[in-house]
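Omission of a single protein chain aside, the complex is shown with its protein chains in their original locations.
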């Protein structure tokens, strides 16, 4: 299911991450709030020289299959810096996917092209604070009011990844007949970053912001796709974006596992290598099983998407299973490394923090379980 | 990966189990120690009429692929009686596989043919009591001593499934240069069933026996395969046999899940259907995830076997993951059904007991984790 | 908190169980559906000779404290036969407690005295099938209709432990102003045992029955306590009865742990005693922790009851924590014993089955968690 060409790109991404990106992890510009944009650009320059920027997008703008994307993104995630270096990080990667599917030619030229080329960053403004749209998008409070040939948008957004420093944002708001998405160049005086949250994760440039949108005027040609189709487009973006999170963090969890394995083979305690202690060896065996299961779930759900199906159910199942499996892996790796595991001497500590957040991002496990149960009820209720 | 022909057989097995086998579950001949041989033969007669006896063996004696076997055996397991009805139950199915690979034409005619036809049962005499061969086969104490053109075998075996009532057994014993397997018609005065164990599971005719072998004389043509190659043949049988356990019990766990789902949709508590209680709905969602992951692990490991590889590692990983996942599924189903779950009013109670035993049969999880850790150490230790 | 006198009785109960009761476990009269009444009486005769029948009830009919009861019942549970032998088994023990609190002198003479003396068995008819009173008692469908100086009761009950063979039952039914409890001699032609359920557990004589009550006439003096106070009395019985379940099964889980520990010390695999394998040793360490925590929870909740509080919340917390902890213990013991663990060669297999049922009896964990969450909400909601 993976073409020879993509397989070769996977191998090159893998080598690039190991040889070029991993050494940057210790760079002082890779701080507690993630790498600086300067550092990202420096890595991207090297990726560009190798043709590895946005490797999942073909020269004609089309995307490789979801199963192929899985192979590429798992390789990229082997360093927490990797997805940035090769430009497959959230939210940019999901935004590329959505714009590719929905944007006009002009919108693609203006917004998508520099994004795919790795020259800009973007944001996706959907989640809201104070009981607004979160796990339950139906609670959206941000409004888009038509005003002649324009729209006027007001509301607040929270947890907007990468907004600080983004070149544009996709703003979702309630319109009279549903919800509508708008493309807006950033920074924009009507879109004020109230504060950048201090969060447990630290891999995303720009962090996560709380944002006030006040009297934002946008013109009709800034509408993404059709008016009132926002929830439908959110679905288009949703399932693949969830899965690409799984793919990237899979790579990071695999890295943590490899570090823990190496440590357990070398380090001795109570007269033998750690790995010869079943208490440690069994944890590593469970890691192997969890990683394999997570990989199979990712590939299965990606395969469903490749058939053209929405894959909402499958990506929900994968999100729950993969995020929880990878967290167990990361947690075990921390435990195996002991004191070193809770220090930043290896990326295991970061992997643990990032993957903890991942259990909440793109819908906490509980929301997915809830929707799986609802569907099961529907399937089993006689009409 | 599944031929259209096998896919069609899967559909027919599935229909046969649902329409013909499930009603037999309430038959009084299906008691606490499993169905009587009479009941098995009655079901098999019906399967034979449909051409569904040993559906994984082609008319020429060859076996369908492991991935195809998975589809057939999952369907068969939808009733705990199903694998018996269509003649794919342990230990017969594993013995068919081994004899097909290793036996002489004459041995196949005498032992294998009636077994595949579902007219006989068989046993595999490897595991030993009292610190003999168990999880660690190297501790084998049963000996085969050459005596002219014959062999004389002495020892004790335990947990020998189906020995009581079997038409033949494969006896494994330590020979001067390793271990050797022998084919022996049963009953045989030198092979004494000391007692049939009372066990938590109850799906296997003949139960599990403790056996004394005293001065058993076998001739050279009863050697299965080559002398001293017993451990190698045990490996040949091992990985596929482990996986077929996974396949059959997967079907049974799926059945339990379907019963629990149906119950949760219909039964009300505290003012709404059980399934609308997240405490129940989330358990069903987790079942869906566990069943899917188990299925993917089975298919993955079967696919590795289909490449011709031994699949020892992959089948170990699958055995641990699948047995533990299916146990979680069965345990949740019991819990959802409440009082009904711990009664024999549904097969959920039996599924729970059987799958508990499955976590130990064919190597407890701990032995598999131990061997996975050993391999990981080897792979990560510089030469 | 335990008087010297009770402490001495605990020691004697403990010795009696170990020396006299445990040997009866292998008695053929102790079958798959629990011991026969004959076997129970034989053991009780020996307990009576030592003054150990209902050791928690003082000669004047008063009960020792709940904390003292914990010590006695934990000791009794060291054999699954123990609580029967010393007459502290459910439902009799809970019925003794309730009658002691609520019954008239005449009712005590007729029903309670022979029960405490261990000469009769009793039943508690509350739970109903078909969406009636179960985890949610408010759904009670059995009705008690006043008819002159009598009551006429109609309805169906299920999972009525020990009804088959009981000398009397406490029947709960909806009365015009609430629910009322009635004392009824058994057998009674208006109380028909439709069937005895086949269940996973096997320690309770008489098993668990489905019962039809048709036109049962009872006189006013058969009312237990006051009319319409049935739900209140159910609460009086509930918390202590839940806890005594915890106490008895604690003893059984401790027994399983001791058996597993002994096995792990003696049995070798891969060149050393099982207990030297961390995979086994860690399970035993976790057993020790779980058993200690369970003991502390029992004593804490019992101590709350001893202050005179209802202890509904505390006994709910204890029920969830203890039943789940003991199940983990039993499950680990099965795993450590391997094949032996799933056979009835030791009581570990029975402990596993019984404690699985215990996670459902007296309210499944989910119902307790639900009520704990409700209370937490109430406590944290501003008036």
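So that you can tell them apart, the chains are marked A, B and C in the order they are listed, and the count of residues begins at 1 in each.
Keep in mind that, in the parts below, contacts are C-beta pairs under 8 Å (C-beta built on N, C-alpha and C of every residue); 3 or more make two chains touch, one makes a residue touch a chain.
Predicted model only: the values in this text are computed from it and were never measured.
Considering the whole complex, the residue from A:199, A:235 or A:380 that touches the absent chain is A:199.
Among A:97, A:111 or A:159, only A:159 touches the chain that is left out of the view.
Panel shows subunit B; residues 277-279, 282 of it touch the chain omitted from the view. Taking the whole complex into account, subunit A touches the unshown chain at residues 32, 127, 131, 134-136, 139, 158-159, 197-201, 208, 267-270, 277, 279-280, 331, 334-335, 338-339, 341-345, 349, 352-353, 356-357, 359-361, 364-366, 369-370. Residues 261-262, 265, 273, 275-276, 278, 280-282, 284-286, 288-289, 292-293, 296-297, 300, 317, 320-321, 366, 368-370, 372-374, 376-377, 380-381 of subunit C touch the missing chain (whole complex, contact as defined above).
Heads up, the rule we're going with is that only the chains that are shown with their structure count from here on.
Taking each chain's centre as the mean of its CA atoms, C is the chain most distant from subunit A. Rounded to whole angstrom, the centroid-to-centroid distance between subunit A and subunit C, based on C-alpha atoms, equals 52 Å. Distance between chain centres (mean CA atoms), subunit A to subunit B: 42 Å.
Averaged Cα coordinates give subunit B a centre that lies 37 Å from the centre of subunit C. For subunit A, residues that reach two or more other chains under the stated contact definition are 278, 282.
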